[in-house]
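Yeah, one chain of the complex is gone here, protein chain that is, but the others are all in their spots.
== chain A ==
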Amino acid sequence: MAQKTPEIYSVELSGTEDVGKTDTGDGKEKYRGLKDKRLELKKNHQKEELKKEVDLEDHKLSIKELERKYGTNIVTGLSSTQAAELLARNGPNALTPPKETPEIVKFLKQMVGGFSILLWIGAILCWIAYGIQYFNDKSSSLDSVYLGCVLALVVILTGIFAYYQEAKSTNIMASFSKMIPQQALVIRDSEKKTIPADIRLLSTQGCKVDNSSLTGESEPQSRSCEFTHDNPLETKNIGFYSTTCLEGTATGMVINTGDRTIIGQIASLASGVGHEKTPIAIEIEHFVHIVAGVAVSIGILFFIIAVSMKYYVLDSIIFLIGIIVANVPEGLLATVTVTLSLTAKRMAKKNCLVKNLEAVETLGSTSIICSDKTGTLTQNRMTVAHLWFDNQIFVADTSEDHSNQVFDQSSGTWASLSKIITLCNRAEFRPGQESVPIMKKVVVGDASETALLKFSEVILGDVMEIRKRNRKVAEIPFNSTNKFQLSIHETDDPSDKRFLMVMKGAPERVLEKCSTIMVNGQEQPLDDSTAEAFHTAYMELGGLGERVLGFCHLYLPADKFPETYSFDVDTVNFPTSNLCFVGLLSMIDPPRSTVPDAVTKCRSAGIKVIMVTGDHPITAKAIAKSVGIISANSETVEDIAKRLNIPVEQVSKRDAKAAVVTGMELKDMSPEQLDELLTDYSEIVFARTSPQQKLIIVEGCQRQDAVVAVTGDGVNDSPALKKADIGIAMGIAGSDAAKNAADMVLLDDNFASIVTGVEEGRLIFDNLKKTIAYTLTKNIAELCPFLIYIIAGLPLPIGTITILFIDLGTDIIPSIALAYEKAESDIMNRKPRHKKKDRLVNAPLAIYSYLHIGLMQALGAFVVYFTVYAQEGFRPSALINLRVEWEKDSVNDLEDSYGQEWTQYQRKYLEWTGYTAFFVGIMIQQIADLIIRKTRRNSIFQQGLFRNKVIWVGIASQIIIALILSYGLGSVSALNFTMLRPQYWFVAVPHAILIWVYDEVRKLFIRLYPGSWWDKNMYY
């Protein structure tokens, strides 16, 4: 059934297209009755399970055994009934998508999370209070029912809002994940085929597969029928689901489909690795606990006080509700969500797509980044890096556009070398890309040839035209036994009738075939000294981790090979020795130009960058050095040994800052040794690592209390991505499994975007602190009225509904505005926060907000309140212990300080005016609070009062909302607002100014005496 097609880049894997359908089961696809086993596996979603190597035996079996095992015949295949039966048993050949939490569960979670429980309690208490009231007096007012409903409404609305926000960010991701794979399919896989299931290969012809998504190896792997390795991932006779076949053809037998494939196993095991709580989620929980703790303890304390002051239990319950409502910053969690999503949007603009909103901050607290090499740090394409000719090494430009090739191109040797590069190359641009920049053009051919084609196209111009002028008459393609590629061309010089034979290949094999070498355009005999020079250059380039190719040519004498000569590549009727060696070219997957700078920034931001790659240690180290993961002046133990010429064992480990550890070495390490390694070396490269080892490395880092970011693109990375505190997947090169497991996707696959993310993450953490400090402050101003009301018996200074209008009205936009605040100092020059020590809400923040600014605010608001009452006839002294008479409905002739008498409604209206006054008092001082929260250390004048325009939008919104409430809705009695006389709006201004001045003084002392008692207690 293997249909061999002349199209060499295509592969036909017989019958496999039809695996998903029942009636066309014509081939040898066999299903394996692994269902029970898989179920078992699914149950044991243990990490230990993950760390074990993948379990597969089929590659060890002979074809006969396979036939027996799957009850099939390799020639006739399964009967269609058998196939249908197997399909029914094992399901279609598709990966089960990761389990989604049902929407309703997500929604309900929002309804009970955070402060919602407290507010529900408040609402239920309201209804209970009404129940008791109603039981005693059927005509009792419905006020507490309304309040209960309002509280419930607040919970439901904020819940819906949070749910909506989350759903929105999930939707962005969903639409995104639909988009990217299509792109990948069109561009990347256009000439390749994806293997549709795990296949045991039965016959192959020059088959090469790209296993990079599974193993991380960027080099194509050849496939054959032989069993070559115990490890199924390494053996050559298995083709894996979702990997791509790059060239050649192969026929095989399907041994696993869908979730039972190796990739399916990794993907589903990855989904079993539990997502840890994000650092910001922990911080918010911590903060909720503090606030709820304060609310509940003050509430219960005053409930007891109220009861022992002989208040009715019913009244005490209502006080309790007031205290809870005053203490809970109802709007804060919604604000935090908005703030995070604003940052997420900002990051998305900079190509960091955040899947999980909370991950926005995680990146900011990251202390270790475990970065994959290929595609993240590097450009993920082979590029010519160095040239060696005329006994000299030249450096080629490896930047993304190759625009700056400065090496000496005047030598005759270069002319010959460039001709070989151009002609001895089978890669071609796909047609129809004339307008595309060279570096972006799609090429048909392998990585090295693509690199050479683009290199020559940039320097020489239209390569296809040159090839046309130098018609190819014969060709021996590259194969692994020859290790060279050869072609024979007519020359473009009409007077020269000779044929030109060009060859490229492994340098040592090419040199073997040469007897002369070209220096400065002149052919010279190849003597020992030139051979020595060649070896030195070869070793040097190889030591840089680069793939080196040798180039040579020979003009075939015209007399022996006339124009009509017929070349036969099978009998090789032409010389393949005594050629003229021209030069070496070395290629590497070069680092992205932005990476070294980004790594330096990470360094100065106190973030350790660890490279974890499946690639060879030499290449890994070379790239690590060139991007600065291993800095220029640090050495590994091996480097020191080499320099001092002593055995590795004698080198003191303390001298080495850097370490290159291979997977083999890691395998033998105990967790303690790994911990030691991670703490002892500041610059670490892990090479040749397996997916399981990536997980071990991540866990090792997390044991150091580090917040670990992992970047990766392959399916093999997905467990580590999930395990990491923040998994970062590559948007272009990344596999779906990686993107699913990740919290963040880099749309441009660019490591530098991570630095942007770190910066945004740190900024958002700082700004959230400010937002929370701002929001918490007024809680005291809202709480004190209740306490005073209970203890001193003043008419209630502020109502519960009014409090809600502050928390969910005037304060919302200002607290979001703080998210737009610029950083106070260079946040990228400080260490990442310690996730257990540097809390979002710490003691100084709580104390300063509650006991300093909050108290000042409360006093200021009380001044406004007393002013309103005094000017209407009730002097402060008259108000004390007035509560009982004041609230009695039947008292309609309550005497004020002047002997005037007030009806109940007249008092009620004055009480509402008091609410409005207190509300305005808080609002005016919250403006000052907003301004002082712009900075935590610097003076406001250093920060710039007008730099953050959104703050002013916030202030305007505060004032406008308050004006609307007072003058617009002042007549709606249910809202308890009244039209306040204009002058009362200014009563709290002196207190607002005091707040500002006090905070400036605080900041001044912090700046003047860093590390002092003041600094420690007043800096939040």
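Throughout what follows, a residue touches a chain if its C-beta (ideal position, glycine included) is under 8 Å from a C-beta of that chain, and two chains touch if they have at least 3 such contacts; residues count from 1.
Keep in mind that, in the parts below, contacts and distances are computed from a predicted model.
For the chain that does not appear here, its UniProt entry gives the protein name "Sodium/potassium-transporting ATPase subunit beta", which is one of "Sodium/potassium-transporting ATPase subunit beta", "Glutaredoxin-C8", "Ion_trans_2 domain-containing protein" or "Regulator of G protein signaling 9 binding protein". For the chain left out of this panel, the touching residue among A:Val510, A:Met856, A:Leu879 or A:Ala962 is A:Met856. When you scan A:His286, A:Arg426, A:Lys657 or A:Arg1007 for touch with the missing chain, the hit is A:His286.
Taking the complete complex into account, residues 286, 290, 293-294, 297, 839, 841-844, 846-847, 851-852, 855-856, 859, 862-863, 866-867, 870-873, 875-876, 890-893, 895-906, 909-910, 973, 981, 987, 990-991, 994, 1013, 1016-1017 of chain A touch the chain not shown.
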